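Note that one protein chain of the assembly has been removed; the remaining protein chains are unaltered in position.
Up next, subunit A:
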Amino acid sequence: MALAFDEFGRPFIILREQDQKTRLRGIDAQKANIAAGKAVARILRSSLGPKGMDKMLQGPDGDVTISNDGATILEQMDVDNQIAKLMVELSRSQDYEIGDGTTGVVVMAGALLEQAERQLDRGIHPIRIAEGYETASRVAVEHLERIAQKFEFDVNNYEPLVQTCMTTLSSKIVNRCKRSLAEIAVKAVLAVADLERRDVNLDLIKVEGKVGGKLEDTELIYGILVDKDMSHPQMPKQIEDAHIAILTCPFEPPKPKTKHKVDIDTVEKFETLRKQEQQYFDEMVQKCKDVGATLVICQWGFDDEANHLLMHRNLPAVRWVGGVELELIAIATGGRIVPRFQELTPEKLGKAGMVREKSFGTTKERMLYIEHCANSKAVTIFIRGGNKMMIEETKRSIHDALCVARNLIRNNSIVYGGGAAEITCSLAVDAAGDKYPGVEQYAIRAFAEALDSVPMALAENSGLQPIETLSAVKSQQIKENIPFYGIDCNDVGTNDMREQNVFETLIGKQQQILLATQVVKMILKIDDVISNSEY
């Protein structure tokens, strides 16, 4: 560690408690950071592609997660290293932005780091490498734009969307019924999509899971599913043509926010208070009845007496419905959320064609289906599966598929999957590299090499000879000048991704390249790591 000395030969203390910190500088720091980044990428590398393996994660409380989703794996991993944390962030931002390709982006970043290490050994300055990468990524993104294809779809012809979602789902454990799940995801997205504005609000799609049954029983419900039952066991279990009052006030005597005391000092007061109390409940129920509600959905609980009154007046009710669900119900049924009984009016009621309670399995669990809503712009995907981990993993997979479908509606450009896009980018970047004078040329070539690592990993995971397969596909692409050849992961017998129907979204791919480059640049620029040494 470099130390400064004053004129008496005593060391200057620059960092507080300097002797307790470890410090890495210069090339050592970069090497260490690259090693950490690569270590994270190595974990995910085997999860890539349709034949990728899963990871089993045991959480701090002993709970088990089994997942193939890069973002989930990294998030649940107990990472301590700062650079590794950066990689976790990288995968997370891909998840937020695109929702899919979270594994690919980390593998890509890992490959870029690996190549950077080689360039460092050659003595190229990290900043020059970073600049070269930046140029190369621009070339790659532009190239993708050029080769991207638009495909047309509308509400009736959504087959292309289904195909793309199937590509996403094929790498997950649910690939057994990827067709039906992809269809569910596409239908759900189309149901809530605003095709005019090309926008999709994924909040309108609720994904609910219940253990039991089998994956094939997963269904799309045009309406809302609430994991609650009627507040009183003897209320009707099925309501047709329901007019729903959506309340956020409890069926209880009012509780003013300001502090107050009601003093009882005479018998008369006691009596009046008693009367008033009864009246409260009566009025509340009467209000609901008056506006014509046939179902009350409330965010809060009911008093026993109120509950009975509701039941007595034949007004079914559901209590303790969560805020998010309440909002969804309001959107779906076209109702308004009413915070006070006084404000209830017939116009504020939501409408649904059918509300029914359904029970599952041998336990007492029941769920409430709200269907045929006035405004069908809210849907629920109801997942069934053999065990809890399966349900969780299916939820994540469906989320990915939903994101892909949404991205396609926003921007209907696609590129071909199976590594085809990476291979053609690699070729384009390689060709572009020669035009740049100066040291950056090496960095650009390194970028091209790094792009190759994704198809390489795909081939490796599918049990193919990685180098042979990749070079064969590459030469095929150059020879025929067609950017659709990729790795034949499923052993179908053709390399043409158009025939295999393996698509990915253009923005997803572009985002992957840009994000990975950004993070790698950031890591390369670090030349000093100061950390607390072990305590």
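Note that a contact is a pair of C-beta atoms (placed from the backbone, for glycine too) under 8 Å apart; a residue touches a chain by one contact, two chains touch by 3 or more; residues count from 1.
Simple rule for what comes next: contacts and distances are computed from a predicted model.
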**OP:** If you had to name the missing chain as UniProt does, which of "TATA box-binding protein-like protein 2", "AP complex subunit sigma", "Integrator complex subunit 11" or "CCT-beta" would it be?
**Re:** "CCT-beta"
Original post:
Touching the left-out chain: which of A:Gly9, A:Pro437 or A:Gly463?
Top reply: A:Gly463
Subject >> Residue, one of A:Pro316, A:Gly350, A:Gly385 or A:Pro455, that touches the chain absent here >> reply: A:Gly385
Original post:
Pick from A:Asn307, A:Ser397 or A:Thr469: which residue touches the chain that isn't shown?
Top reply: A:Asn307
Subject >> Of A:Arg10, A:Lys261 or A:Lys435, the one touching the omitted chain in the full complex >> reply: A:Lys261
Original post:
Which subunit A residues touch the hidden chain?
Top reply: 24, 28, 32-33, 35-36, 39-40, 43, 46, 51, 53-62, 64, 66, 68, 73, 76-81, 83-84, 173, 176, 211-215, 232-234, 252-256, 259-267, 270-271, 273-274, 276-278, 280-281, 303-309, 311-312, 359-364, 385-390, 463
